[in-house]
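With one protein chain removed, the remaining protein chains of the complex are shown where they sit.
After this line comes subunit A, so read on.
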């Protein structure tokens, strides 16, 4: 069988990070290839290269027999590569038909859009995609599943030969997933080559014909699904020794500091119970969307739980706002650094001191000398690289911004610090500094909760790990019994671990 598209020896680097090195990927017509890998393995980078958003530093892209390049997203689309993303990139205010034909709408003889033909063609495409709704309704009136169908109809309209589906089932219900499977079968029958990205093994074994596994930006395996077992795939995904690179210190773990019982929320999470002890790093692992961030934000009063209680040092606490959480000594370093963490446009020192102003000021009046002193103390402990403390935090690199954000929270002298994906998207050097510092904090008696989707980080840094899946605790593991396989199984719901095991 001739490949529809083949990538050979593709490498791509970003400042400080080698995202892909010498990877290959081959997609065949009429066949579904699953791309498997942890977060950060390089899957998204590859998709962006395939769709012309990124340019590879080296390597070859072949479409059919000919060697080619995708210098723009448009050139990739012209070559018949189309992608359906987790969050669909469509236009809410336009009609379904307009979305399907955006950029290549049929014209009449005056050069204007031929609306009759547009809507008729759209209806035909929707029909092929297994959708039966009116193409003239506005996209915003559709649910997420139907938006996916529109995206698929759009893929059909450009006569794609390669269809990329990036976690297409993440937002779908059980029934909708089965409709999607049926649609994928139809696309296969049409001879499309499909790249299917998913974390869920049951889906991969249900729908894929071939697999390719990425780890740390390299390709570690490929083949036919029928010849492989789930365990083999899991091992390929995570197989490496990780403990050595992480500066985890052995710390005597003390008495319980934070006790969470019966936390629940109508839509995001349910039945969360755990204890956090002094000097402990408690890892929270799970797939994206497992409800970890939502739960953590309820601990600091951003979202309200519908039931549940927390105790800090034995005292029952009700936290209604982040200000109260900070006063109580619980702080949260958010995942979305640019939106929730750093205040771009303000100087470094003002970012650091914002939650601590009541300590640096006197009766509500600022004391700049105190602020500079506090900012200097904590930024230098994190080894911040900056020209001056009154520099706009927006001029720093991602890693250094993250150091400022962490410094901001530490300066409040908390009892419990919650770090949500603390090293996501930052360079290796800053990552090491954050890990070293986290370890140092625990050694000094701080209690740390670390939410992470990176297995090496979870395994390297945690004393205990709680795995969440679909808003519930799906597994609890002590450091001694941690294996990557167990984590992946619990997070993906393979042979679900009984709740409360070895807690």
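The rule we apply is simple: a residue touches a chain if its C-beta (ideal position, glycine included) is under 8 Å from a C-beta of that chain, and two chains touch if they have at least 3 such contacts; residues count from 1.
Heads up, the rule we're going with is that contacts and distances are computed from a predicted model.
S.K.: Can you tell which of "RNA polymerase, sigma subunit, ECF family", "DoxX family protein", "GMC family oxidoreductase" or "Autoinducer 2 import system permease protein LsrD" UniProt lists for the chain that's not drawn?
M.R.: "Autoinducer 2 import system permease protein LsrD"
S.K.: Out of A:119, A:198, A:212 or A:350, which residue would touch the omitted chain in the full complex?
M.R.: A:350
S.K.: With the missing chain put back, one of A:158, A:302, A:317 or A:494 would touch it. Which one?
M.R.: Reading the full complex, the residue touching the unseen chain is A:302.
S.K.: Kindly note down the residues of subunit A that lie in touch with the hidden chain.
M.R.: With respect to the unshown chain, the touching residues of subunit A are 247, 300, 302, 321-323, 325-327, 332, 334, 339-346, 349-350, 354-355, 357-358, 361, 364-366, 372, 376, 379-384, 386-391, 408, 429, 432-433, 435-437, 440.
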